[in-house]
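A single protein chain has been removed from this complex, and every other one stays in its place.
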Amino acid sequence: MKKNILHTGKTLSYESEIKIRFCEVDSMGIVWHGNYVKYLEDGREAFGRKFNLSYMEIYKKYGYMTPIVKIEINYKKQLFYEDEIIIKTTFTDTPAAKICYEYEIKRKSDNETILTASSTQVFMNKNRELELVTPKFFKKWKTRYL
Amino acid sequence: MKKNILHTGKTLSYESEIKIRFCEVDSMGIVWHGNYVKYLEDGREAFGRKFNLSYMEIYKKYGYMTPIVKIEINYKKQLFYEDEIIIKTTFTDTPAAKICYEYEIKRKSDNETILTASSTQVFMNKNRELELVTPKFFKKWKTRYL
Amino acid sequence: MKKNILHTGKTLSYESEIKIRFCEVDSMGIVWHGNYVKYLEDGREAFGRKFNLSYMEIYKKYGYMTPIVKIEINYKKQLFYEDEIIIKTTFTDTPAAKICYEYEIKRKSDNETILTASSTQVFMNKNRELELVTPKFFKKWKTRYL
Partner (left out) sequence: MKKNILHTGKTLSYESEIKIRFCEVDSMGIVWHGNYVKYLEDGREAFGRKFNLSYMEIYKKYGYMTPIVKIEINYKKQLFYEDEIIIKTTFTDTPAAKICYEYEIKRKSDNETILTASSTQVFMNKNRELELVTPKFFKKWKTRYL
């Protein structure tokens, strides 16, 4: 799945929870598949708030935008209205100038795995140029948290 | 409906069309009511592109943000997946420093009125302060278009 | 505001909380105005779960859909990313065959009123016909809760 990106084996995880909204369910009675991208972002941002790596913290403190360049989602079970879910977000370290996460979403009531997913972000500076080298702040972050 | 806002009677209308998306339909099989706010914005922006009054034109050329301060929607019929609709957006002139629109959404296939609505926007300058006096550019716009 | 609907003066309120998501903020840096319709529904459904009046409970137990027929929103202040808000949802009793709510959204950090709103729902039976008389279950509900 991550064939292009070398990983160091270091990881850091965080779990957050949400409840499915009425407007997130489609006409088949299940959560519309596109809404999961939002739940992944919820997980990533909850992780970011916990460990000081949110979009806005990176942008305001260090001047980098961190756009998503790749996302992959494997849907295993379906979610329904009012289901409560746990989003496990795992930072997966790589020597590349990238932020990689893996995700597992489980339903609270039966502990079923609903989906697994991964995302890759890059660093863009204020001129919207891609940073090819891992920014200093991020190296420090890794030293502190991993 | 517009009891607080005096109108001059001058209006300008534009019709645009959209098709209902799968992900806009809820678990009852009808368009989720919150999506109509998006269709109203579609209508307003189509009007804005036609008559040089879009959000971005006002913001980039004249430096004003034009946030919505009031919206009112009367739902009359329901829309279904793949319905094609016509959004009639009518600029309704007022002496106040406001942009007021009225809307009518019709289904193309049977010409049924699906909803009527109205919205009010104000002008905020770059310091995010409310403008109490109608901006010059907007007076000129009215002279040209109404 | 509610000129067409007679109210009895009986009310019942409930407060719920949410946190603003990244994807709910628009290119002006503020919550996109259409997202508030979702927050109102969040408030209404939290109320419904608390007091047994949610969409699904009404639909599954009693066979009525309860579509929104009117919504009115007055925007007073703006919300930003990661703001935490309190949605106060107030059931407002009427003798008509309608479910009426009023809403107030406040920011937790400074207790500012962000918006006030109201919504009206009607009852549709399984043949999608409008019920003109207040359903029995709803009369009982009022007796119990108001």
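Every chain is named by a letter (A, B and C) in the order it is written, and numbering of its residues begins at 1.
Everything that follows uses one rule, which is that contacts are C-beta pairs under 8 Å (C-beta built on N, C-alpha and C of every residue); 3 or more make two chains touch, one makes a residue touch a chain.
Bear in mind the structure is a predicted one, so any value in this text is a computation, not a measurement.
Undergrad: Specify the shown partners of the omitted chain in the complete complex.
TA: Result for the missing chain's touching partners among shown chains: A, B, C.
Undergrad: Could you tell me which of A:His7, A:Arg21, A:Lys50 or A:Lys70 touches the chain that is not displayed?
TA: From the options A:His7, A:Arg21, A:Lys50 or A:Lys70, the contact with the absent chain belongs to A:Lys70.
Undergrad: By the contact criterion defined above, which parts of subunit C meet the unshown chain? Give residue numbers in ascending order.
TA: On the subunit C side, contact with the omitted chain comes from 22-23, 25-27, 29, 32, 34, 81.
Undergrad: Please give every residue of subunit A in contact with the chain that is not shown.
TA: Output for subunit A: 28, 30, 33-34, 37-38, 41, 59, 65, 67-76, 78.
Undergrad: In the full complex, which residues of subunit B touch the absent chain?
TA: For subunit B, the residues touching the absent chain are 21-23, 38, 41-42, 45, 49, 55-56, 81-82.
Heads up, the rule we're going with is that only the chains that are shown with their structure count from here on.
Undergrad: Taking all residue numbers used at the subunit A/subunit B interface, answer same if over half belong to both copies and different if under half do.
TA: Over half of the interface numbering overlaps between copies: same.
Undergrad: On a CA-centroid basis, which chain has its centre farthest from subunit A's?
TA: B
Undergrad: Provide the C-alpha centroid distance between subunit A and subunit B, rounded to the nearest whole angstrom.
TA: Centres of subunit A and subunit B (C-alpha means) sit 36 Å apart.
Undergrad: Two-or-more-chain contact residues of subunit B, please, as numbers and ranges.
TA: Subunit B, residues with two or more chain partners: 34.
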